[in-house]
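Below: one structure, written as structure tokens.
One protein chain omitted, others in place.
Labels A and B are assigned to the chains in the order they are written; within every chain, residues are numbered from 1.
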Amino acid sequence: MSCMEMIDADLLNRIRSQKPLIHNITNVVVTAFTANGLLALGASPVMAYAKEEVADMAKLSQALVLNIGTLQTDVVEAMIIAGKSANRHGVPVIFDPVGVGSTPYRLEMAQKILSEVNVSVIRGNAGEISGLTGQTGLTKGVDAQEEETAGLVENADACAKSFKAVVAMTGKEDLITDGSTHYLVQNGHPLLMKVTGTGCLLSSVLGAFTAVGANHLQAVVTGVAAYGVAGELAAEETGEKGPGSFQTAFLDQLHWVTDKDLQSMARVQKVNP
Amino acid sequence: MSCMEMIDADLLNRIRSQKPLIHNITNVVVTAFTANGLLALGASPVMAYAKEEVADMAKLSQALVLNIGTLQTDVVEAMIIAGKSANRHGVPVIFDPVGVGSTPYRLEMAQKILSEVNVSVIRGNAGEISGLTGQTGLTKGVDAQEEETAGLVENADACAKSFKAVVAMTGKEDLITDGSTHYLVQNGHPLLMKVTGTGCLLSSVLGAFTAVGANHLQAVVTGVAAYGVAGELAAEETGEKGPGSFQTAFLDQLHWVTDKDLQSMARVQKVNP
Partner (left out) sequence: MSCMEMIDADLLNRIRSQKPLIHNITNVVVTAFTANGLLALGASPVMAYAKEEVADMAKLSQALVLNIGTLQTDVVEAMIIAGKSANRHGVPVIFDPVGVGSTPYRLEMAQKILSEVNVSVIRGNAGEISGLTGQTGLTKGVDAQEEETAGLVENADACAKSFKAVVAMTGKEDLITDGSTHYLVQNGHPLLMKVTGTGCLLSSVLGAFTAVGANHLQAVVTGVAAYGVAGELAAEETGEKGPGSFQTAFLDQLHWVTDKDLQSMARVQKVNP
């Protein structure tokens, strides 16, 4: 079932005309790529980490992105201060639980942040989203594709309900849900997996879409599709050149991707779990 | 009025033969781009942040660049230690007040640094330079172009006099002043605004020019023009490809830009306020 009514391609134009300020408290690996990706798309990135200023910066912003990729205890504190300020001022918060299942510390810090800050959107891969609510239970083995997807929908659901957020569980296909309705986005390109920070940048891009789109479920579906379409355009451009060239072309295409590209190339369907 | 006597194109050659060591204490977003830009230009970048070593590193260097883009309190302390060491050893200090007006904390920290360290050059956009001395007073509105420029010259002037530094107020056009003489540089390209850290890298590049040019006003005018010329050459190279390709080409052109390019392409004029 095609669900193009969930795509609001005009959000792309609104990002470019409104240039929303996106405050990122993110990991040390992806700072430059995140800022360049947001700039290319048409948004205005800012990074600020000091406890003394994050509340002020979050208040000024149109979205706040919290990414735990290279956590330190003082950064967690800053994230909570910034998140509470965003909550007070109606600024949507996007949360990216990078590697949350890999160490107990990350899970503990992620849960601490989520217990103190109301987030609008959570984006992560299947393991991260499932890990957040303790519901890993992923079916293992190569013959278990169907059961695996079924389990993932339930896990995304549980995460969305638990944190009252739109969840984007991204991977080969991207599942987006608010806990009751579910969409599958089938855009993107495998080369995106060969560039560090493409998941993190997507979270920040969802900040930009959420900043200009009051319907967060629609903003996230649209943002995920637009990002995947830019990836497809970049792969067309660079072909077999390799991941270095693809990274460059992807930034180019975040700049060039249009509402028309999105309307013609987005592949979105509703999922009935 | 043309002012090519303020361009000393030979400084480019001196950077390449002397390879001055530029010590950067900069924000976490632009570290790699700054180092790659300085390397491409022919200088030697070093980054060092620990309180225990910044005095030693600043002493070894030919210029010190302090950039407050992602301040933390312990980094401010390191900046002051490094700055005092640079002052003691005659190493020029370049200060970049990134986003100084956006939060009270940034302004307070910037003023603290400037009260303890003598800086040779301050580079920022109009809002940042004006904010440093509390003289925002920018004329608002689309019909106020002339008054606005007039106000900016006064603000740059006040900043230069207040901190006894050469001020580079950069934007669509770049205004450079030591508080009494004023130059306007009209090089550069709009695509520079689509790559994160091009302002920050310019501050570090001014470190390289100041390291090899005893006349700091001339070194800054020349550095700003050379940087803009490299941007124009890069835009010629990449045309409509987009900001990812431009970033790559800009690093290429920082490597290739010559004294002859600078002599033929620099657009500098004296301003009578």
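The criterion applied here is as follows: contacts are C-beta pairs under 8 Å (C-beta built on N, C-alpha and C of every residue); 3 or more make two chains touch, one makes a residue touch a chain.
This one's a predicted model, so the numbers in the text were calculated from it and none came from an experiment.
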* Looking at B:Leu39, B:Val153 or B:Met193, which residue reaches the missing chain? -> B:Leu39
* **Positions on chain A where the hidden chain makes contact** => 27-33, 69-73, 99, 102-106, 193-197, 241-245, 247-248
* Asked: Residue-wise, where is chain B in contact with the chain that is not depicted?
  -> 28, 31-32, 35-36, 39-40, 45-50, 52-53, 56-57, 60, 247-253, 255-256
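The definition used in the following text is that only the chains that are shown with their structure count from here on.
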* **Whole-Å gap separating chain A and chain B, where each centre is the average of the chain's CA atoms** => 34
